[in-house]
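Heads up, one of the protein chains got dropped from this complex, but the rest are sitting where they should.
Then we have chain A:
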Amino acid sequence: MNYAFATLFYFAAIVLVAGVAARLWRWGQVPAPLKIPTTPAPTTSGGVALRLARELVFFESLFRANLWLWACGWIFHVGLALVGLRHLRYFTDPVWGLVAWMQPLGILGGLLMVAGLAGLWLRRWAVQRIRYISTPSDHLMLALLLLIAASGLAMKFVFHTDVLAVKRFFIGLMHFQVLPLPADGPLVVHLSLVAALMLIFPFSKLMHAPGLFFSPTRNQPDDPRERRHQAAWAARLDVTKG
């Protein structure tokens, strides 16, 4: 089993990194031939950085759109960020000061994740409009995340796992050594689902995270009169007068 998980995680990590890189490469390759920021938009790149930061941290547009949705989504993502930070302790030795200090917050994060996800899923069922646009994969994705969070919390509160062994296993992987992993049910479930998440990430809507930064309606400064903006394929049309 140790080897199975080691292989799985190496594979998942490669797919995740390569898949995301390929998608970002593709997005970077495709030009944005016209200036299409949704106005009122900042006129400078500094302003654009601020706009993107507000979107990233506060989900500004979503806040304007729908408070319930914003609350569920934001709570979930904040929870996810806390949980992510907490999990750094499995990959760092010695554990960074901040990570050690925020460990209890990580637990709170797990609970926030569950609450946010439950809210999002409820919305998918309860609101007719959202039910209409939901695909099976939308539901499965929520189920997957919910199970990951639940199995993680279960290890904390119900069936304790030897987390030091887990840590040794992952640190080992980072040094290309396969060390034993505790054979606990919840842990196996938890890790398998995380690997599954890593595997589907680059091929799914989970790519929305980097998508924000490539979205021309959000990442362009509003300065078309002052600066000419032209894609290479469009500039080729310039050689003729008409």
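Basically, a residue touches a chain if its C-beta (ideal position, glycine included) is under 8 Å from a C-beta of that chain, and two chains touch if they have at least 3 such contacts; residues count from 1.
Convention: contacts and distances are computed from a predicted model.
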Name the absent chain by its UniProt protein name; which of "4Fe-4S ferredoxin", "Sugar ABC transporter substrate-binding protein", "Sulfhydrogenase subunit delta" or "Aminotransferase class I/II-fold pyridoxal phosphate-dependent enzyme" is it?
"4Fe-4S ferredoxin"
Determine which one of A:Ala49, A:Ala65 or A:Ala143 touches the chain that has been left out.
A:Ala65
Would you indicate which residue among A:Ala21, A:Val57 or A:Leu140 is in contact with the undisplayed chain?
A:Leu140
Given that one chain is not shown, which residue among A:Val95, A:Leu111 or A:Val127 touches it?
A:Val127
Give me the chain A residues in contact with the hidden chain, please.
23, 26-27, 30-36, 38-43, 47, 55, 59, 61-62, 64-66, 69, 73, 123, 127-130, 132-138, 140, 200, 203-205, 207-208, 211-212, 214-218, 222, 224-231, 233-235, 237-239, 241-242
